[in-house]
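Please read the structure below before turning to the comments.
All protein chains but one are shown in place.
Now for chain A:
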């Protein structure tokens, strides 16, 4: 092992990969209960500082862990001895593996707050399809993790329940809106997590927290049970410490869902078989539009460093152009608030969640919404309501949809020359808490490199590629054509291997001290 960090048994449980832990579980060296308890202890020990979790469901987790142990025992009995992990059905990889769920995904019987006062008391009577799939795969859900309110934000500071802190530097943000999902995984509070990505919300926190985050193709993963922010952009994605782990989780949750008519038909694209094919012969597209003004030097160096290493392994680079990329931000900030204004209109105090009494029904609606939503959510609802209103619809929403088509076309043309695009995830390393809260425009620029991917509905992964001089993680984004998850993960895996000497086995101090 490089890095030569001596690992205690506890650390081995907390920082093992899915495959390592799964192997130990199936060999009978550890039990799912032990593994879950180790994670619950870690949460107990450090989450006060990080605040990744909003709700910990220890009892539910231990029940699931015991069921996982019985599952393994039954299989061992059937086979008359330990199960050969290499010949294990991939669908049984997740048995007993502890995970953390972004609080935007509905979980039956477990409150689902979306980081909002509005839903502080909301306990859904059903689970999101992805949650059900992980339940059925035998994974162990530890709890629900923090997020920017209704997934709106880039820093996790918009949570109504207080910010999550970046495990690498507790004064800094973990990125958003899936900041809790990324921080929990980085700090050994979960083996993997699920987040949601509307404009970069999986990739940005993955980059800021030094973990891997995949935003799948729009439609590759069911959105049923994902509380909507912007329906045409939202996508559920896995976050893990290793590319292989991300791939395993993706395979487990992806695939068509009759409950979501925007989910893509056809079988789940297999991503594991080609994961180790390396970067040889891969054409890496570099668009100058991603490397212009505003990109910080450490990020540029780390990203270009990773590209150079891939080239050494046989990848080639081609220059591609993204002429409409500069419009991605304004287009995103018309379409996403428009959809959000409509999606969030249902929080009116009538049926669930917060209700503030009023003399009449309109007063009840408005007081509930005044008290239930935070500033950022209100800002976007107003933006969206304005953009959709009569007289402005053509000038804003409709025009934005047209430019969205042009951006999509830019990507299509780029993929005629390149297999994947390689870009930064964020212009800079994680910023300090409070640094951008009063400047929404500055905050919105944080997602400048990620949100065009959502506008085009493409798959993209953020994978760690280095550290800044002050020891903060930096990620690189690999973008692929629609449904090319296997390809982006293959390149991400190549990056992971290429920079292993710089990145692997570095862990946040708070997590291991």
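Assume a residue touches a chain if its C-beta (ideal position, glycine included) is under 8 Å from a C-beta of that chain, and two chains touch if they have at least 3 such contacts; residues count from 1.
Heads up, the rule we're going with is that contacts and distances are computed from a predicted model.
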| item | value |
| --- | --- |
| UniProt protein name of the chain not shown, from "Aspartyl/glutamyl-tRNA(Asn/Gln) amidotransferase subunit B", "Lactate utilization protein B", "Cytochrome c-type biogenesis protein CcmE" or "Ferredoxin reductase" | "Aspartyl/glutamyl-tRNA(Asn/Gln) amidotransferase subunit B" |
| Contact residue for the chain not shown (choose from A:361, A:382, A:395 or A:500) | A:361 |
| Selected from A:105, A:173, A:253 or A:499 as touching the chain missing from the view | A:105 |
| Omitted-chain contact residue, chosen from A:46, A:141 or A:226 | A:226 |
| Given A:63, A:296, A:342 or A:413, the one touching the chain that is not displayed | A:342 |
| Touch residues of chain A, complete complex, unshown partner | 105-106, 112, 114, 119, 122, 124-126, 128, 223-228, 230-232, 258-262, 338-339, 341-342, 345-346, 348, 350-352, 360-362, 365, 385, 388-390, 393, 397 |
